[in-house]
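The complex is shown incomplete by one protein chain, all other protein chains being positioned as in the whole.
Moving on, here comes chain A:
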């Protein structure tokens, strides 16, 4: 369809919203290289020098370096565990036609309707009861559970598209069930695995409230999302340091997004609405 002159207001509105999205990012990036005085005087001016002083302060005052390591550790281990649980489960559900399997699948698809935040306090109790309170270990165990519904449903959808003959052929050659999973199903649903990994990478890396409550404020254990808001109070809000810290937490996500833009967009779109 052609877009006539009457679309002018639409163009203007859409691009103003786009500006609203991009300006804060620019402001953060620019301020990360400025002092408080410069930020207040010329909030949108380009920084005059590109020193890493603010980044260094952010690193030191909030122990961000350690926090990044903690976040990376939690994210990677939780991703491994998620795949370790979801792949066999999806494999089982995709292949079997029994009533039990479809009931299990239904349990997982209903999981979308359970917002992860709902049970914050009981989860905290669980952490205390298992003796894993104030540890990263509990988050590594807990995060995959929150990701299970989405991951299983996405993987099942991909595995259903794999023809049965593939498995039969492998069986002829004497493959065990595990070998079928490993050498037939996993290689053939790599796009699904990528989707699951990308989506969960985002949620795990960005997870805030549970990390705050369960891992707590101990600088040796806390993740970067928990460390970040502390910059607000420690420094009497030095905006240069605050923005430098924020930029730092965004870097991994931004790098992944830019490298895998198409795939990431597909993953986000297909992951959001699966009920």
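In the analysis below, a residue touches a chain if its C-beta (ideal position, glycine included) is under 8 Å from a C-beta of that chain, and two chains touch if they have at least 3 such contacts; residues count from 1.
Just so we're on the same page, contacts and distances are computed from a predicted model.
According to its UniProt record, the chain left out of view corresponds to "Sugar ABC transporter permease" among "histidine kinase", "Acyl-CoA dehydrogenase", "Putative membrane protein" or "Sugar ABC transporter permease".
The omitted chain makes contact with just one of the residues A:69, A:120 or A:220: A:120. Across the entire complex, the residue among A:35, A:61 or A:225 in touch with the chain not shown is A:225. Of the residues in chain A, those that touch the hidden partner chain are 1, 3, 6-7, 10-11, 14-15, 17-18, 20-22, 24-25, 27-28, 31, 40, 43, 85-86, 88-89, 91-93, 95-98, 100-101, 104, 107-108, 111, 113-126, 128, 141-142, 144-146, 148-149, 152, 154, 157-158, 160-161, 163-164, 168, 171, 177, 181, 191-192, 195, 202, 205-209, 213, 225-226, 228-229, 232, 237, 239, 242-243, 246, 249-250, 253-254, 257, 261, 264-266, 268-270, 272-275.
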